[in-house]
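Structure first, commentary second.
All protein chains but one are shown in place.
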Amino acid sequence: MLEILDSSFDPGERLNSFSKTSGNAGGIASFIGRVRGERGDVSGLYLESYPGVTEKGIQSATDAAVKRWALVDVLVIHRIGTMSPGEPIVMVITAAEHRRAAFEACDFLMDYLKTDAMFWKKQTGADGEKWIEPRTEDYKDRERWT
Amino acid sequence: MLEILDSSFDPGERLNSFSKTSGNAGGIASFIGRVRGERGDVSGLYLESYPGVTEKGIQSATDAAVKRWALVDVLVIHRIGTMSPGEPIVMVITAAEHRRAAFEACDFLMDYLKTDAMFWKKQTGADGEKWIEPRTEDYKDRERWT
Amino acid sequence: MLKVLYFGRLSDLAGRREEQFNLPERITTLSQLKMWLRKNRHLGEALDERYIKTMVNQKLVHEDLTLNGDEEIGFLPPVGGG
Partner (left out) sequence: MLKVLYFGRLSDLAGRREEQFNLPERITTLSQLKMWLRKNRHLGEALDERYIKTMVNQKLVHEDLTLNGDEEIGFLPPVGGG
């Protein structure tokens, strides 16, 4: 399942409802990425997507993960629009029979979302607005899967 | 933080309250291990600990993880007593500035809990009661960290 | 009508996130359109940067191609969510 949302969501509530429907899976891994407020210099974040294209890309990555790690279930939630420090931007939840599969698939999907998913990010801070592009580290993380 | 509980807990509620107190951490990884109900042949699970010793061991592993991955915060919850299929046995939540640290620390702590934490597990199923000891796979997972 | 979408920092340069217009006269290819946008949308050399990708009808294109004038064209700086 994939949701691109322009309003906030409740990670705990999502984790619980996902758990309920993911049946017998022994392990559920999740990751939440939040707006950073390092040294108080970030006052907001704005994200945009390419509607239709962004979803299609994430769906392909999700399908690949389900296949590669034999996932029982997966959920990707990604925010667009305006967010404040501390707010969740992204949440990935994976359910699998064994924990290694759940962890690896969750990690893989986060790498995809960070570097390949079609989102553009603008940060508002002390020195005005600034578009943020991926860090070298993000590309390196992604290369672990190829 | 570490809690050994003899009653059930609400993972979503725990994730949310952890998120609230983990301040600025950009990433929060979590894992929930549940009682499996494969082919309906597991009707219950019973876990026991060595009170005092079990806590001390998990606390050392947690301290090591906080140091190694510069975690902002960590929570380990582990059930003891009697549980039914589908119920959470264990939950690990880690908060870090960057996602790699959060993922790896969570994964490391789960490996510790599976193979080194002092718990003994008895499964009740179609063919009676059976004490369960770690799988070879669990020991292999743990060796990734040494 | 052509539909052009500007993402990320390109929307700041172009002063808009999207626009629709008829293919300007004498323009028949993507590369010609880029030249035209460079001048008329204050995009400077932004569209030619190595990291800017182009989508035509929601598919990535790596080479020049002929336009009919009813395409959806997207210009995409490096992406990244989470």
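By letter and in written order, the chains are A, B and C; residue numbering begins at 1 in each of them.
Operating definition for what follows: contacts are C-beta pairs under 8 Å (C-beta built on N, C-alpha and C of every residue); 3 or more make two chains touch, one makes a residue touch a chain.
Just so you know, these numbers come straight off a predicted model, no measurement behind them.
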So which of the visible chains would the left-out chain be touching? B
Give the residue, chosen from B:D10, B:E87 or B:D116, that touches the chain omitted from the document. B:D116
Mind listing the chain B residues that contact the chain we can't see here? 33, 47-48, 50, 52-53, 56, 78, 89-90, 110, 113-122, 131-134, 138
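Rule of thumb we're sticking to: only the chains that are shown with their structure count from here on.
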With chain centres set to the mean of the C-alpha atoms, which chain is at the far end from chain C? B
Calculate how many whole Å lie between the centre of chain B and the centre of chain C, each centre taken as the average of the chain's C-alpha atoms. 50
Distance from the mean Cα position of chain B to that of chain A, given in whole angstrom: 23
Among the residues of chain B, pick out those that touch two or more other chains and give their numbers. 99
Junction residues of chain C - those touching two or more other chains: 82
